[in-house]
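All protein chains but one are shown in place.
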Amino acid sequence: MTETRMNAAASGRMASTRRAGAALAAIALSLTAGTAQAQDYPERPIEMVVTFGPGGGADLMGRTMAQLLEEPLGVSIPVSNVAGASGNAGLTRLRTNPADGYTIGTLISLTVASWASGLGDNAPEDFRVISVVQSSPSFLFVPASSPHQSAEALFEHAKTNPVTVATSGYGTQDDVTLKLLADAGITMENVPFQAPAERYASPIGGHTMAIYEEPGDVAQFIEAGQLVPLVVFAAERHPAFPDVPTSAELGVDISGLDNYRSIAVPSGTPEDRVAILEDAVAQAVQSEEWQAFCEKTYTCIEPVTGEAAQAMVGDFRDLIAEQLSQ
Amino acid sequence: MAEPSVRRRFVPTLLPAGLLVLALILPGRMFSRDQSADVVGLGPAAWPGAMLLALAVLSAIWVARDLWALRRPGSEPLLAPVREEEPYAMGKALAGLVMIVVYGWLLSVIGFALASALFIAGWCVFGGVRNPLVLVPVTLIGTVALLWLFMGLALMPLPRGQGVFDGFSIWLLQLTGIY
Partner (left out) sequence: MGAFELLGGGFAAAFQLWPFLTIVTGLLVGVVAGALPGISFVNAMAMALPFTYVMSPTQSMLFLGGIYVGGVFGGSISAIMINVPGTPASLPATWDGYAMTKRGEVKRALAIAVTASATGGLVSALMLAFLSAPFASFALKFSQPEFFAATVLGLASVIAIAKDRPLVTLVSLVLGIVVGTVGVDPLYGQARFSFGVPEMESGIRFVVVMIGLFAIGEVVDLLATDRNLRPKTEGGKQIGAKLADILGVKGAILRGTGIGCLIGMIPGAGATPGAVIAYGVEKQVSRRGAEFGTGVEAGLAAPEAAKNATTGAAMVPLLTLGIPGSAATAIMLAAMMLHGVNPGPLLFIMDPTMVYTIFAAMIIANVLMIGAGIGVAQLFSTLMRTPPAILAAFIIVLSVIGAYGVRNNIFDVWVCLAFGVLGWGMKRIGFPSAPLVLGVILGPLAERYFLTSLANSQQDWTVFVTRPISATILALAGVFVLWSLWPGLAGRLLRRRTRAT
């Protein structure tokens, strides 16, 4: 599987010289066929299905990526927002469109987590993940006016008093994190806000005591000093926030629940087209614009592709399902 | 003479009666998968449950009131069918509704361009615009203008249809310079 993909990936640029002997002729034949096919793809606009409405993290990623993919692919890439059912409506569109490489879409961890609570009829096998391009751990933030300006102080307070945390809902990564904290004796009240804007406003307005969020989504509030990061739920400290301790340092090891965003196509898309897309995404991620974008949203990662990316999606769904069923 | 008119007058009462039945059935069919027993707070069923209860109570009051009105001469049911100022061609209206529904179904099968052209032409013919010198240009220019505006300029991914129709739509879009 991986072997064929690598072959196809190389076909557009340089002939594979690893193989030799009797198979050479056959390989050469398959390579020319591959190149011929590669040249007539793409020949018309590729639709980018963004699985959420305009204005959110997935939308920004999809639109930025679409813009940067236009140059390497040489066709226009119109974005269509297909929102609904935690991103599943868009994925259904992606899955049911012809698997010819002319429809690509965003697949993000929030939607994968929703599969664990039974939403949609999509499964990891329905999609071929081209590349996971963004990922970020989540933090607990408190407003600048909070009396608890360190994680220790907040956790200590939570042991004897009610502490309210603004989250995106029950049954999400946010909920799982709070449950794991509660298991360790740090009980916090989950206050779900469906609308992101209201979620961000609630700690700033003093209506909730803290907020669970990835830093990119509240970047403007961090820069303005309105929200202060207390703790990161990851195995290592975040390079952009070297002074913020990990939860493991505070005695509660919570990690592996990072928010990631990927570009995917329906499974069954021809391998050579997947390879062309993977190549284009790799070029886009290398670009200065993308680096500036991911730096601003604290989401820069080394892109994850192929089997590893596919496994990331499947494992994540299983992890959330396991945590929620406890 | 009086008997059928009374019956006719109470046709609108079927609406609250139907809503009452619906409001009593729906709470049991809210979820298509099992719900976990321990939820924080009121749970996802609380709000729609309360609203369906309100709907049931209100429709029951309505039905009761209309039945009461039925027994008293001079009382009217709550709803009265509208009186049109002009004659209303019921058959034409029903045919129009059918055309609209068929159009919706055709959209996903034969694509936006073909379905819309057929619908515009069909509706015009049905509505009395039968001069081919008007009909043909309105249909063709209209459809191409819509395609150009929404698929070309606004970049909307309107349905292209399935199978051969998908191929036809792509050909048409390439012909019109949109793709």
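Here the chain labels run A and B in written order, and each chain numbers its own residues starting at 1.
What we mean here is this: a residue touches a chain if its C-beta (ideal position, glycine included) is under 8 Å from a C-beta of that chain, and two chains touch if they have at least 3 such contacts.
Just so you know, these numbers come straight off a predicted model, no measurement behind them.
A.B. asks: Which one touches the absent chain: B:Leu24, B:Leu79, B:Val144 or B:Ile178?
C.D. replies: Among B:Leu24, B:Leu79, B:Val144 or B:Ile178, only B:Leu79 touches the chain that is not shown.
A.B. asks: Which one touches the absent chain: A:Thr106, A:Ser136 or A:Thr172?
C.D. replies: Only one of A:Thr106, A:Ser136 or A:Thr172 touches the chain omitted from view, namely A:Thr172.
A.B. asks: For chain A, which residues reach the chain that was dropped from this view?
C.D. replies: Considering the whole complex, chain A reaches the absent chain at 49, 53-56, 59-60, 63-64, 67, 78-86, 88-89, 92-93, 114, 117-121, 162, 164, 169-172, 189-195, 197-198, 200-202, 204-208, 219-221, 223-224, 226, 292-293, 296.
A.B. asks: Across the whole complex, list the residues on chain B that are touched by the chain not included here.
C.D. replies: Touching the chain left out of view, chain B contributes residues 11-12, 15-16, 19, 23, 26, 29-33, 35, 39-48, 51-52, 54-55, 58-59, 61-62, 65, 78-82, 84, 86-90, 92-93, 96-97, 100-101, 103-104, 107-108, 116, 119-120, 123-124, 126-129, 134, 138, 142, 146, 150, 153-159.
Note that in this section only the chains that are shown with their structure count from here on.
A.B. asks: Which of the residues in chain A come into contact with chain B in the complex?
C.D. replies: Contact set of chain A toward chain B: 44-45, 47, 76, 78-80, 98, 118, 170, 190.
A.B. asks: Under the definition above, what is the set of chain B residues touching chain A in their complex?
C.D. replies: So the residues of chain B touching chain A come out as 33, 39-40, 155-157, 166, 170, 173-174, 179.
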